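Missing here: one protein chain of the complex. Every other protein chain is in place.
On to subunit A.
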Amino acid sequence: MSILTFRNVSLTYPARTGKGGAGEKRVLDGINLQVASDELVAIIGRSGSGKTSLLNLAAGFLTPTAGTITVDGTPVTGPGADRAVVFQDDALYPWLDARDNIAFPLKLKGVPLAERRAKAEVLLARVGLADAGDRHIWELSGGMRQRVGIARALAAEPRFLLLDEPLGALDALTRTRMQDFLLRIKAESGAGAVLITHSIEEALLLGTRVVVLSPNPGRLTAEIEAGFNAEILNGASVADVKASPIFKRMHAGLTGLIHAGEEELAA
């Protein structure tokens, strides 16, 4: 069991010179968070709350101004294959076909061509794209691209999947199907996951826990145990879960929590 830990993490951007650039901007303030590999922690917040910065810190793209981020006790000092990122804008390589995109992390490790292509085939089948290996990236739909992106991240055999609004750009119908898919593939992989989303519904459906991030500066202001993902994994349909009274109640509660910050700001 791996654990990703944020301990008193703050992030401050230096003062910007020029118009309106008075003083430094504190983006995240005193974040404490633990994610275990059997969890999917959904982080939700409005735009500008620093959710993407939080994920970029975990990925190692950014360095905290204060505090530490560790994976199983080892400090994060930069990006690494133990924390693979799935991007909203898929970030697949158009010069590689779907199979070689998935095999990319294996290539980086020096796995021989035949072996990494064989492994990519297995992953293609796992994400339901067994016949799409030869396809160009631009021939794939948005949902298929995200499946390839997730398979590519899994090929790195990460301890944690960092999901940066991976379903944000999909249409509503595809999105519902992909939510179910994402849950299953995450559970099979045995990796922990951090999901950034601005959809309360998605956070509740997918997250073992839902964490609310409030802006100016970004602070974790609420945390709830969701547990709907277990129901879905046990066979309940996403639609049924969404229709249940308890889901609606929690949805309303979370909406209130996120909204509360807004009113404070206005007052």
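Keep this in mind: a contact is a pair of C-beta atoms (placed from the backbone, for glycine too) under 8 Å apart; a residue touches a chain by one contact, two chains touch by 3 or more; residues count from 1.
By definition in this document, contacts and distances are computed from a predicted model.
Visitor: For the chain that's not shown, choose its UniProt protein name out of "NADH-quinone oxidoreductase subunit N", "Membrane protein", "ABC transporter permease subunit" or "Acyl-CoA dehydrogenase".
Guide: "ABC transporter permease subunit"
Visitor: Among A:A59, A:L124 or A:M250, which residue is in contact with the omitted chain in the full complex?
Guide: Spelled out, the listed residue whose C-beta touches the missing chain is A:A59.
Visitor: For the chain not shown, which residue from A:E24, A:D72, A:D89 or A:E223 touches it across the whole complex?
Guide: Looking across A:E24, A:D72, A:D89 or A:E223, the contact with the absent chain belongs to A:D89.
Visitor: Could you list which residues of subunit A touch the chain missing from the display?
Guide: Contacting residues on subunit A, toward the hidden partner: 59-61, 78-81, 83-85, 87, 89, 91, 93-95, 104-105, 107-109, 136-138, 152-153, 155-156, 162.
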